[in-house]
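Heads up, one of the protein chains got dropped from this complex, but the rest are sitting where they should.
Showing chain A:
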Amino acid sequence: MAETHPAGAAPPLLKVRNLEGWYGPSHVLHGVDFDVPAGEVVTLLGRNGAGKTTILRAIMGVLGRRAGSVRMNGMELIDLPSRLIARRGIGYCPEERGIFASLSVRENLELPPVIGPGGRSTGQVLDLFPNLRARLNSGGTRLSGGEQQMLAIGRILRTGARLLLLDEPTEGLAPVIVQEIGRVIAQLKRDGFTVLLVEQNFRFAETIADRHYIVEQGRVIDMVPNAALEAKREQLHGYLAI
């Protein structure tokens, strides 16, 4: 796909080009191209199995094998181990939240090391997610699904990462919790975070995102700015088979 950011705009914070990825012998990403402009909330939309989660895993370096180019602020990440990718300023909130059962809520929250300036304090994270405050000494997986999701987002806000990769943060959660998470993501955007979001829930995505990339069979096949959503709604429904 061609350059998608408007001419004259700042270069994208994250620039993915011809990204390929494999699970063992099976080739699952076939040349993914997209940009994440700084300060935007960007979604990857697509059907189940389209490769959205795999794209995040490939960016993060936790996929067995990957090739192509992933640049953060112009710096190539493709050959780095995942711990150094994280240290370039990317916070990762994985599918199914990745809360550690053998760690307390506080330990989960304070596990990711601070990698740069501008991170929030534990107190500020707890102000954003007040439910967690009373549960700090509980086991991480004793929390409800919604609280675990808040913990999974909260723990990457401490590190100073500027780009957040969120993999289906609304999956399996009650509508009121989904709203709450939407509110938090909007707040994070106002605070200058850049968010790359994998979503199945299109209705949720359209309330918070600036642009959507459509993923199909391991490729990005289209980009829809949120502003142009109405005009392209029919086409989108076709892509997502809603």
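Here, a contact is a pair of C-beta atoms (placed from the backbone, for glycine too) under 8 Å apart; a residue touches a chain by one contact, two chains touch by 3 or more; residues count from 1.
Methods note: contacts and distances are computed from a predicted model.
The chain not displayed here is annotated in its UniProt record as "Branched-chain amino acid ABC transporter permease", chosen from "histidine kinase", "Aspartyl/glutamyl-tRNA(Asn/Gln) amidotransferase subunit C", "NADH-quinone oxidoreductase subunit E-like" or "Branched-chain amino acid ABC transporter permease". When the full complex is taken into account, the listed residue touching the unshown chain is A:103, out of A:103, A:136 or A:240.
Looking at A:11, A:113, A:192 or A:238, the residue that reaches the missing chain in the full complex is A:113.
Considering the whole complex, the residue from A:86, A:151, A:166 or A:196 that touches the absent chain is A:86. Residues of chain A in touch with the missing chain: 60-62, 81-87, 92, 94, 98, 100-103, 107, 110-113, 115, 156, 159.
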